[in-house]
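With one protein chain withheld, the remaining protein chains of the complex are depicted in position.
Right after this comes subunit A.
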Amino acid sequence: MVSGFRFSCAALRMGRGGGILCWKRASAFRFLVSSGSPTGIKRLLSTDELGPRICIVGSGPAGFYTAQHLLKHHRLAEVDIYEKLPVPFGLVRFGVAPDHPEVKNVINTFTQTARSDRCSYYGNVTVGKDITVKELQKAYHAVILSYGAEDNRTLGIPGEDLAGVYTARAFVGWYNGLPENRDLKPDLSSETAVILGHGNVALDVARILLSPLEILRKTDITEDSLAVLARSKVKRVRLIGRRGPLQAAFTIKELREMINLPSVRPLLDPADFKGLGDAIRDVPRPRRRLTELMVKTALEEPGEEVAGRWASASREWSLKFLRSPLEVLPATDGKRARAIRMAVTRLEGSGETAKAVPTGEVEDVLCGLILSSIGYRSLPVDPAVPFDSKQGIIPNSSGRVLGAPGLYCSGWVKRGPVGVIITTMNDSFDTAQSVLEDLQSGALDVSKAKGGFELVRSVLKSRGICPVSFSDWEKIDAAEMARGKLGGKPREKIVDPQEMLQLIGR
């Protein structure tokens, strides 16, 4: 297979030799690092010429892409990145599925950015708690909020708190070693799992639940998660959505992966897909191709090889449409989930904006494991920052926070928790561009020198907060990779922040 070869060819190029070579490859094509003046001289020059001091809150892709664009297009800008956790990279580390290591290659470029002599990383600092946004604004000419979406939307139905019901966000955090979810220990003793939602997170969760262990074992999934998954009884995963196939939010790459998953068979109900061919003739290409793949899988006879693979599969997944959750029903003990009651819906309107309205009919699906994957949600970081709680974003225009000069935002907190890496990249470049425009027009006043981190450091010190530097992170990184090597995997994540801090001598 040529396509297979292309993948492995790329993997060979990128994977060989681990992090060091990877990073060096990245360094060959990233022009971020300044032209070779020794560290220190740059700082001296910039105090002479008064470069703008900018800080970014959050070290995920939005934070790093914003920093990258600023550093690249402003010769004197100094950018400090603050992060709540000791370790950087946000959802690239804690959101991207462990079996998608290719996406994590963006870390090589982020590392390049962090190593620039005009960029500093300060982990273990919670903005809004350890230091306020107002205090940051005193220390910096511009403050950019890129802290993402740390919460999730809730179902708001009875029984949501029963044992066996989890949010996909917590489940993802758990298998990815997010400290706050490390003790989740989900109960996977039910043969049927229901995932509420038809987005890429829903498919990620389904894939982790269904993938053969030997695949997961070679990833950076945490050892604890692997042990729980090894005892999993889950055989079938039902992905349930309120609307129809034409409104599914997942993207085609993730769907194709599900269809091709070894030892797993897709079960798509042909009735859901008949007649869709006409409906998609005039829709944009991504929607058309996504629907075509579902239609093909549901309606066409698979080839001999695929048919054989599906027949012998030990696990399966299915898509169920036009069902809206009403209530999680308890088992006789009153504590555990036994089933989920769904309202049957029909669509009002068509296309992307179609609405699901209940028909009055109700249906129960028996299942002891329920994962709600109906979206992430941003939270306000500080009362001083405007926040639109209805939309879950900071109100802004091209990243300029409305009514708050000197404040900017990028990433999910700017436009809502949707999109893939390129979406966040473009969006972050857009915000950085706004900052550059404001610097050029004078809207952003840089005539007065700002204290930057030196000022922040003294505030943090008075509160007993000791930030983690990027070189500290590199020690943690090296320790994680060394532990991973012992287990035959790329990395064994440290899930306890205290252990991370001990490792760097705190």
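Please note the rule applied: contacts are C-beta pairs under 8 Å (C-beta built on N, C-alpha and C of every residue); 3 or more make two chains touch, one makes a residue touch a chain; residues count from 1.
Methods note: contacts and distances are computed from a predicted model.
A.B. asks: Have a look at "small monomeric GTPase", "Chromosome transmission fidelity protein 8", "Exosome complex component rrp4" or "Adrenal ferredoxin" and point out the UniProt protein name belonging to the hidden chain.
C.D. replies: Going by its UniProt entry, the chain not pictured is "Adrenal ferredoxin".
A.B. asks: Can you say which of A:253, A:274, A:485 or A:506 touches the chain missing from this structure?
C.D. replies: A:253
A.B. asks: Which is it among A:75, A:153 or A:336 that touches the chain not included here?
C.D. replies: A:75
A.B. asks: With the missing chain put back, one of A:105, A:132, A:192 or A:469 would touch it. Which one?
C.D. replies: Of all options in A:105, A:132, A:192 or A:469, contact with the hidden chain holds for A:105.
A.B. asks: Touching the absent chain: which residues on subunit A qualify?
C.D. replies: Its contact residues with the unshown chain are 2-3, 5-7, 9-14, 16, 20-22, 24-29, 31, 36, 49, 51, 65, 69, 72-77, 100, 102-103, 105-106, 108-109, 251-253, 256, 285-286, 289-290, 420-422, 425-427, 429-430, 433, 436-437, 439-440.
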